[in-house]
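Structure, as structure tokens:
Here the complex is missing one protein chain, while the rest keep their positions.
A, B and C are the chain letters, set down in written order, and residue numbers restart from 1 in every chain.
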Amino acid sequence: MNFASDNTAGVAPPILDAIVAANRGFALGYGRDEATARVTQRLSAVFERDVAVFMVATGTAANALALAHLSPPWGAALCHDECHLVTDECGAPEFFGGGLKLIGLAGEGGKVSVATLNRALERGPWGGPHHVTASVLSLTQATEAGTIYRVEEIRALAALAHDRGLAVHMDGARFANALVRMNASPAEATWKAGIDVLSLGATKAGALAAEAIVFFDPARAANMGERRKRGGHLVSKHRFVAAQLEAFFADDLWRSLARHANGMADRLAAALTAAGAAPVWPVEANEVFVVLSREADARLQAAGASYYPWSSQSLPAGITVGADQVMVRLVTSFATTEEQIAQFVSLIR
Amino acid sequence: MNFASDNTAGVAPPILDAIVAANRGFALGYGRDEATARVTQRLSAVFERDVAVFMVATGTAANALALAHLSPPWGAALCHDECHLVTDECGAPEFFGGGLKLIGLAGEGGKVSVATLNRALERGPWGGPHHVTASVLSLTQATEAGTIYRVEEIRALAALAHDRGLAVHMDGARFANALVRMNASPAEATWKAGIDVLSLGATKAGALAAEAIVFFDPARAANMGERRKRGGHLVSKHRFVAAQLEAFFADDLWRSLARHANGMADRLAAALTAAGAAPVWPVEANEVFVVLSREADARLQAAGASYYPWSSQSLPAGITVGADQVMVRLVTSFATTEEQIAQFVSLIR
Amino acid sequence: MNFASDNTAGVAPPILDAIVAANRGFALGYGRDEATARVTQRLSAVFERDVAVFMVATGTAANALALAHLSPPWGAALCHDECHLVTDECGAPEFFGGGLKLIGLAGEGGKVSVATLNRALERGPWGGPHHVTASVLSLTQATEAGTIYRVEEIRALAALAHDRGLAVHMDGARFANALVRMNASPAEATWKAGIDVLSLGATKAGALAAEAIVFFDPARAANMGERRKRGGHLVSKHRFVAAQLEAFFADDLWRSLARHANGMADRLAAALTAAGAAPVWPVEANEVFVVLSREADARLQAAGASYYPWSSQSLPAGITVGADQVMVRLVTSFATTEEQIAQFVSLIR
Partner (left out) sequence: MNFASDNTAGVAPPILDAIVAANRGFALGYGRDEATARVTQRLSAVFERDVAVFMVATGTAANALALAHLSPPWGAALCHDECHLVTDECGAPEFFGGGLKLIGLAGEGGKVSVATLNRALERGPWGGPHHVTASVLSLTQATEAGTIYRVEEIRALAALAHDRGLAVHMDGARFANALVRMNASPAEATWKAGIDVLSLGATKAGALAAEAIVFFDPARAANMGERRKRGGHLVSKHRFVAAQLEAFFADDLWRSLARHANGMADRLAAALTAAGAAPVWPVEANEVFVVLSREADARLQAAGASYYPWSSQSLPAGITVGADQVMVRLVTSFATTEEQIAQFVSLIR
């Protein structure tokens, strides 16, 4: 019953197999191997345009390097005030960005609305030279609340951002989970809707440690190689990172893994609802947030269930967490089983 | 015939097996798994004292994070002027260190001598407040020239550094190669000789991507966790990094792998010497530097040999590289075979 | 009728005289002159304890250097969300702090309340290692809304901050204006109430360009000299900065100047109130904020009045700015005259 995070799961077998298979002979380091080239080709096919790809081992690196590349140090990245960038990366974007500022915007269910973004951009003041310049909009897909931005939402947010001169970044640590929930292609869910740079996560989705920073305009990626290197994020035996991503995108594995994780979340949500603990936000990816009684919480923990308590300022109207209650986050993954869910829910009743 | 780098080799089988074995069940991320705790215990045993350990995926990260932790931004790290920190990390130490300065010192065979260090420290000026403060001495073990610092050399350098208030860091990307060449224990070769913090490399030695920053005084490691995290260097599925190091230090694997690599270097050096191409520096680890005729170089490359040309300002007196010659670096690894060496040398004659 | 800022005034005559008087003979640069030593002595007397003093030419430098010295890069400075640090320094604290984070707290009238601070500290999460660590509380005195923190408020806020391990900084760009409004000594208004470091402004108060970073615990100032120097903030002909501060603190000039500025603000507030435009916040220093009709605004501007429009999220309940209105900020200084006020108010009616 491990619902603590999708990174508590191990590695999906085809990806582990690919790592093992990559261990043949010698290969030049630092990305000059053939597998690395194939990943860029593969992602260009996946996204239906030539992309520039920079692989790194962590999501924090992907996000922080991407933002630093899209924003001058006197810039500000606008994003949801409870997103991972703001709350869980210990200031990595500020560090890599030379002191750039993150400006958190409120929004129900972890999502920034067009109206909120517009208000922030209107309010200012920006630039000139006393004030930082709004330079990037960063959207988290899926959000920290397990919700997703639909294509038309991304399009409207990105259009507004572009109109005001901002670049648009997507933190896609759970991009696959979001994508398989939509009726949209990878291209439609990203650059066709206005995303300039995507942090495309594979680790939470089943890889060992592999994330890709995808520039939809390769010209924009100039010198990203130097930025990654001096961040210490150029893995030397790079073929093993590439092998993970190659396997991830082969045979639609990434979608299969994400569909499984999402399906388990749906199943968990349904069972919890039936047990009287309906999720507080729509379950659109692989995260389920529910309010439990402290009694149920204690029972679950005693039984070995693993998950984290959660707090949020972006709960829907009407949802409150009482003194004898606790809100918890339950994350499913490619490795979650029906048995785990059944056991978990049985302990709630 | 791949002698381009020790990172062109793959993963040593016991380490790959350990990665596969680690893929069982769930484990908390970010280092809260059991394997991570075991690695710290193991390294405490290896070094015969309680150490604080921070694992990362790249050597550049290990070095840059360590230096940033040992030096204020207005500090200067003194090191050999051809060491990896200075030449091959694209400014990572300066970036992580908030603009700290690297001061490169000359020295034959990639080594800083006590006399040179003393002269640099005497010359100054340091601090007060116009000048940077000499804050760290960083020794590369083995050096970029494939030579090693002996225990008594480390002791003398570290004593001088400590006398002047500097911390002492060791870039041990090839620490195992150096160690097995000495008649010294890991403790004797590090903290007993005055090393404060060691970047202990496993990747070049046979791991997939695993380096350990080892603080011999755990108190000095306060907040290193935050520094690593905001550098994007806290791997989420941390058990897989820990598994590599656990296997590396089990059953003396690290020494076996290093002995093999060094032995291959010795064999290569002997054969090259016999063929009239004696190494320019003593072969003390797993790197051999020789001057080849351009003709031999062309023949080798045509035959598929892989290696890099090299240049250095720290050649021994009397060694010159003629217009029709090229100096090359040949690196052996756990994966180098006698056949590769025989084939390589046969092409030189 | 210049109410644009207190920095639109020139230099108070005694301070200008002191600059002229300082121009005799030679003096060592970079603070090794005698006037600099006298300023430290004088401030030690003013604050009734030995202080360490670092003079700089701008308030932004004073604030940013102070915060960087009080906080690690992975720290967070908590402050009002409309304070100068957050809104008007183009990211200087983030830059000097190596990417530290400013966390803006809401509060009526530009003030952070104990309850708000407590809530922020309770909410967290902080540190460990995913989250930044709350490291500094910065209070702006007087606030951007022209209000002041009373001694007991400072004491309560600082006590809470200290309990949680935070240092306490005061941005005293308008410290003199605040002080003369209170029944408190400089010591009582600062370190006796828990302030650790004060950015003590003289520029807005009548100097040419002189600010002092005052450490109430000199031990805490270790290496601040290096930090200032590498920030480019060590003025070479330092005697001229020192001369300004020496004059400022001689003969109670600083209080006289501040009393005049505050008195003019009171007079302006009274006249505006009588004219039906009562200030939106209590006038406690030298700033008056009022809501004008757009018609009056146009009339004033046509007559050459100089001031800035203002917006705020921290207005008192019940205060709104209509579509045909504009809120404006009026700042008085040592140079403001009764005639300017009379003329201004006459144009409002």
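Assume a contact is a pair of C-beta atoms (placed from the backbone, for glycine too) under 8 Å apart; a residue touches a chain by one contact, two chains touch by 3 or more.
The structure displayed is predicted, hence computed values, not measured ones.
In the complete complex, the hidden chain is touched by one of A:Leu234, A:Val291 or A:Ile341, namely A:Leu234. When the omitted chain is restored, the residue from C:Thr40, C:Thr60, C:Thr190 or C:Asn286 that touches it is C:Thr60. Note that of C:Asn23, C:Gln41, C:Gln301 or C:Ser346, the residue touching the chain absent from this view is C:Asn23. Interface residues of chain C facing the missing partner chain: 2, 4-5, 7-11, 16, 19-20, 22-30, 56-62, 64-65, 89-92, 94-96, 203-204, 208-209, 226, 229-237, 240-241, 306, 335. Although one chain is hidden here, its contacts on chain B can still be listed: residues 73-74, 76, 87-91, 94-102, 123, 125, 129-132, 311.
Although one chain is not displayed, chain A still touches it through residues 30, 72-74, 98-99, 127-130, 132-133, 223, 225-230, 234.
Heads up, the rule we're going with is that only the chains that are shown with their structure count from here on.
Spacing of chain B relative to chain C, judged by their CA centroids, is 50 angstrom. A separation of 41 Å divides the Cα centre of chain A from that of chain C.
Between chain A and chain B the centroid-to-centroid distance comes to 34 Å (mean Cα coordinates, whole Å). Contact of a single residue of chain C with at least two other chains is seen at positions 73-74, 98-99, 129-130, 132.
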